[in-house]
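As structure tokens, the structure follows; a few thoughts come after it.
A single protein chain has been omitted; all remaining protein chains appear in their positions.
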Amino acid sequence: MRTGWNIADVISVRQETGTARTLRLRLPGLTGHKAGQHVDVRLTAPDGYTAVRSYSVASALPGDELELTVEELADGEVSPYLVRAVSAGDQLEVRGPVGGWFVWDPADPSPVQLIAGGSGVVPLMAMIRAHAAGSGVATGTDTGTAPGYAAPFRLLYSVRSPGSAYYATELEELATAPLLAVNYVYTREAPGSSIPPHRLDAATLLATVLPPEDNPAMFICGATAFVETVADWLVRAGYSPDRIKTERYGGTGTTP
Amino acid sequence: MGIVSPGFFGRRRRDDPALPPGQYLTESFPVLSAGPTPRITPEQWEFTITTETGTVHRWSWDEFLALKQDDVSTDIHCVTSWSKLGTSWRGVSLDTLFESVESDLEFTMAHSYGGYTTNVPLDDLLGGKAWIAHEFDGEALEPAHGGPARLLVPHLYFWKSAKWVRGLEMLRQDEPGFWESNGYHMYGDPWREERYW
Partner (left out) sequence: MTIPPGGGQPGGADLVGDVQDGDYLDGNAAAGPLSEFFTVDVTDATGRCAHCGRTAALATARLYPNSHGLLLRCPGCTEILLRLVDTGDSVCLDLHGMSFVQLRRPNDVPS
């Protein structure tokens, strides 16, 4: 684990959606990280005022680089700066990557069910990328030997609209491989006219996720109310609470 | 201190003589939440003052509302750097509540539903400086802001204005409350920026 505050160089930035941006950082001395970890970012104003926020790592890169995807919140103090003001060549103070709980361990042979609400997809994307890299799906990577790389992955992604979904093209590509399935639930605006937009409900959830008899490792990330509700539905349906790991964030707190 | 982030200013701070040092102005009323919000009905609610002799002065909700009510307009300053100017409250002055209380002690500990505590010298509660407030902006005080009633000691940082207050305990000597025992200042004067030990 990397401790203390370190200076990261912003290498590149790219727009992910209308309100979210991905920052690629280089942290000299970093040698990879666990999929699902986060970093703390500290901004300091000229008068010494500081603000600290945590952001999940989205990438699964082996070296000293990592990517964060940051959603801009209207009243945010830090996110507008990261989404709009920062550019390649800037420096940021970063602590981490940290966190050893909400992480995917390739040594675990279990199938994996990921459930994302909105920007909660970020740490789950790191797991998908780590899994794809190790199972040889991603180009230019060595296939890992750990059993987790051969395990099936499934992502259920609840998002407002197609336009606000992160990583859509990449997920589409990765899902052509047999080990990854991606299911979307559009809550406000759905593509085409086949399924009208709707909130995730218990029936849809249980019909979509890996069944309890597969004993999947489950990771849920989203707003507090979303995570709370989804975890509750799963436990009621017979999934073991010990197999469900959650990561809540604040935000506007919409339920599924 | 680390590197300065060019173009980052954070929550705007501005030179306003009504703002203590290091504070920024907010129009909203931020809620700091250290735990689940206690839900106390007026029927369950009571307020007590406990003295060194073990005497407990006790007010039910109805008895409390029957006391002389003050309308208070005041600025409030939170140690997390926001200040809100010209807030309107209604409540009972601690002068009124202490009229019947006999005590030689100079310090108090405020106790809240939910377990929160904060220490305030008695001098800072008397002389028209503090209230038990149950209305904000003409409305019943919301649970998130400390309702049914909270202590209001606006000349000190707002963590001293204990939400969900249920009583005051007279103390022989000053003792730290919940945040004071973990880094926060024993007194908390915003104009002297007494944030931490």
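The chains carry the letters A and B, assigned in the order they are written, with residues numbered from 1 in each.
By definition in this document, a residue touches a chain if its C-beta (ideal position, glycine included) is under 8 Å from a C-beta of that chain, and two chains touch if they have at least 3 such contacts.
Remember, predicted model here, so these are calculated numbers, not experimental data.
Remark: the absent chain touches shown chains A, B in the intact complex.
Summary of contacts with the chain left out: across B:Pro6, B:Gly128 or B:Gly183, the touching residue is B:Gly183.
Across A:Leu92, A:Val122 or A:Val137, the residue that sits in touch with the chain not pictured is A:Val122. The omitted chain makes contact with just one of the residues A:Val13, A:Leu68 or A:Ile115: A:Leu68.
Summarising the interface, chain B meets the missing chain with residues 22, 30-37, 79-81, 144, 159, 179, 181-184, 195-197.
Contact residues of chain A toward the unshown chain are 1-4, 20, 38-40, 48-56, 68-73, 75-80, 95-96, 98-102, 117-120, 122-123, 221-224, 245-253.
The criterion applied here is as follows: only the chains that are shown with their structure count from here on.
Residues 1-11, 13 of chain B touch chain A in their complex. Only residues 5, 7, 42-51, 77, 81, 85, 90-93 of chain A touch chain B when the two sit together in their complex.
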